[in-house]
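Here the complex is missing a single protein chain, while all its other protein chains stay put.
On to chain A.
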Amino acid sequence: MNWLNAILQGVLLGGIFAMAAAGLSLVFGVMRIANLAHGDLMILGGYVASVTAAHYGVPVPVTIVVSMIAVGALGYLVQRSLLDRAMGLGELAPMLVTFGISVIIPNVLVQVFSSDAQPLPIGSLGTASIDLGGGLAIGWFPLITVAAAVAVLVSLHLFLFRTQPGRIVRATSDDRAVVRLMGVDNRRVYALTSVIAFATVALAGVLYTMRQGGVTPFEGQLTVLFAFETVIIGGLGSLWGTLAGGVVLGVAQSVGAQISPDLPLLTGHVVFLLVLVFRPQGLFGRSVLA
């Protein structure tokens, strides 16, 4: 029963990882940028929600939308003003830009809001659970997070594979030079991608903040590691892979914890390394990387 519980909780944990990794996977897949600021952008999303709820009296569910719009808009600005230029300077420049952003965000947050946790209360939903009997219980909120992750990944999939802008995004990802010859401005495609990615990051951040009850400025750093592992395990550019990667990482961690409490992070990293060694393209990745 303990093992069943570990796997069940691992799947729920995987929902958070997949949620956090969705935006990263998109940016990585389309623009080939390793966004090191991803975790800090999540935290920023959480702050936007918390501050609008606490200081402007916005109802908590609505703060999700506010945060997605605000951080999405920031994504547009960052892409047009910084990343577009950096992408012209070589492979490493955009990554360094995101590294800079990852330093700026938490330090600005600590200056403005101090290092206090900023609460985002969701009342009894935070602790409510479904009792499955036999000592098994599933928290409602982790379940909602998994559902949100699936919903986000399904909509991204539909967008990329069923709509014209989505096809253009994929085409740009394959070969931006050819797309430009076809009369498409690849910078607009990148801007659109960034807006979508940043908005999903904000959603992940708000859900993370709700799950923890609050958010502090320096929490993003560990989160980004899990998000990267999720993307790599699942396979670059594969959205289903991202979901699978999250679940694999989550189950690896909770099963590791079942063996011994000091193991979860290690087992997560070991599974990640094994995937890199034996299936470098990831579980669902294309077999040949561009």
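Note that in this section a residue touches a chain if its C-beta (ideal position, glycine included) is under 8 Å from a C-beta of that chain, and two chains touch if they have at least 3 such contacts; residues count from 1.
Criterion: contacts and distances are computed from a predicted model.
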The chain dropped from view, which UniProt name applies: "Minimal PKS acyl carrier protein", "Chemotaxis protein CheA", "Leucine-binding protein domain-containing protein" or "NADH-quinone oxidoreductase subunit K"? "Leucine-binding protein domain-containing protein"
For the full complex, which residue in A:16, A:31, A:179 or A:232 touches the chain that was left out? A:16
Per the touch rule stated above, chain A touches the missing chain via residues 2, 5-6, 9-10, 13, 16, 107, 110-111, 114-119, 121-129, 131, 135, 137-142, 210-214, 216, 218-219, 222, 226, 250, 253-254, 257-258, 260-266
